[in-house]
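Questions regarding the structure given below will be posed in turn.
Selected chains only, in their assembly positions.
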Amino acid sequence: MFRPQVVGVTGRTDLGRAVRVAERVCRLCDREGFEVLVDDSLGIGEYPRVNLKDMGKEVDMIITIGGDGTILRVSRITSEYEVPILGVNLGKFGFLTEVSESGLKEAVSRLARGDFNLEEHRKLRIKIGGSDEGDALNEVTVITSRPAKMIRYRLSIDGFELETTWADGVLVATPTGSTAYSLSAGGPIVEPQVECSIITPLNPFKLEARPMVVSMDRRVEIDVDDPERAEVVVDGQEYMNLDGTVSVTRSPNVARFIRFGSTYFERLKEKFLRWD
Amino acid sequence: MFRPQVVGVTGRTDLGRAVRVAERVCRLCDREGFEVLVDDSLGIGEYPRVNLKDMGKEVDMIITIGGDGTILRVSRITSEYEVPILGVNLGKFGFLTEVSESGLKEAVSRLARGDFNLEEHRKLRIKIGGSDEGDALNEVTVITSRPAKMIRYRLSIDGFELETTWADGVLVATPTGSTAYSLSAGGPIVEPQVECSIITPLNPFKLEARPMVVSMDRRVEIDVDDPERAEVVVDGQEYMNLDGTVSVTRSPNVARFIRFGSTYFERLKEKFLRWD
């Protein structure tokens, strides 16, 4: 059974409240006997500090203070270590997070007792022009740099040219990302247990365009006619130039989330679905 | 390698043309050295006849004359035998079929040489009120019996009640069925290699309703408030009473289709997607 010893603590640095909650999390973990390492950008003085880039290899699990965006950022930076993440939610929505501020004490105590389970979410590996650009937990978006100006992209599956489309862009999402940007763009809700890539066009000027779900074993490739007019966005956070073909395949890495009993469908019902 | 010896021939009995093509198929197969068994409802006299229900256990493969509907019907009746099917297309659309009338001679010759490959499509197993109702290759639809009068259904996943919805109905499709009724109802295109169940509401009076993709390992259950006001339709062909909960799970059976080199994405591009 997985029993973490060393806990990393990180969070949003632009919110005073996040820093205060991080301090409280450190104390709670300390009291429960965990060794605590703090993200040095948080500026918390009492505990050993570490750069977030190195946190993945130093700790057994990470507690993130913020929301889904914080989890996405941390998961991307520490992707290769697959360190389990417990997301503390400071905001309203929070579909990936598991606890709110009021549940912190109980949560840390359950961590110490090993009273939790791990949920795995497969990631996508991104390459741009042949160069490895790490993993996406939610989605890779190829999008016009100039809002409201269409680009024309070509979509290939395992080297087969499937179609070209004029659109704002296109995204390739994981099931985890199916309830994020892909959902806004008309994509289906896909549970994380189904390992697949969801290809969702963004405002396509083409009436036949539809979201498409392919195996993660496929190599999904996107080319843009004028690459300098488009950019690549990973997990809604990191922006890159479109220097060649964007290639998306199954990553060897998964994200791991600590859950205290909540299931995917329970969270889906609570956050998205209305009981009519 | 799979080399069929005994070929079953069936097709639409309501089209004179289908019967004539079936006769031609019989002769072509005969000449190539196959043993031929004909569906007795076709009324073709020269070859040994068999009831379609028994064809599955008597033959190594089946040639269907008609369109996708014919394939769906034959696949359902012979489901447990998983006999490879070659679909001859007499109509316009034909996404599951592989050859047209003009390609018949070449096709039978390739069958004889073993020059083809098999494509597998996982099916869904249906139960209504606990009673086994066979397999669906495309979808199971729970729908109002009275067109334009809504029903209210409850959707459960592995026993967890996820939501209720007022709608014309709801369908649970395989990836194979994702380009049929589910697509009309707004569901995503899903390639058959992704084993999953696609849950697509039919004209839901609920703005949050979205198509949902879950693992085929899930037990998807649908209950209707007034079951006598709804019915169950399998593969758009067979109508059943809604005598209790409709339960949909992975079937142990697959459909097998004979392909002469065409791939799923090639057929998708040809039939559905426009090159812009």
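Miscellaneous remarks
The first chain written gets the first letter, and so on, giving A and B; residue counts start at 1 in each chain.
Definition applied: a residue touches a chain if its C-beta (ideal position, glycine included) is under 8 Å from a C-beta of that chain, and two chains touch if they have at least 3 such contacts.
Treat the numbers as computed from the prediction; the structure is a model and nothing was measured.
Identical protein chains form the entire complex, numbering 4 copies in the structure file, with 2 of these shown.
Please note the rule applied: only the chains that are shown with their structure count from here on.
Rounded to whole angstrom, the centroid-to-centroid distance between chain A and chain B, based on C-alpha atoms, equals 37 Å.
Within the complex formed with chain A, the chain B residues making contact are 152, 157-158, 160, 162-166, 175, 178, 183, 187-191, 193-196, 198, 206, 208, 210-215, 217-218, 263, 265-266, 268-269, 272-276.
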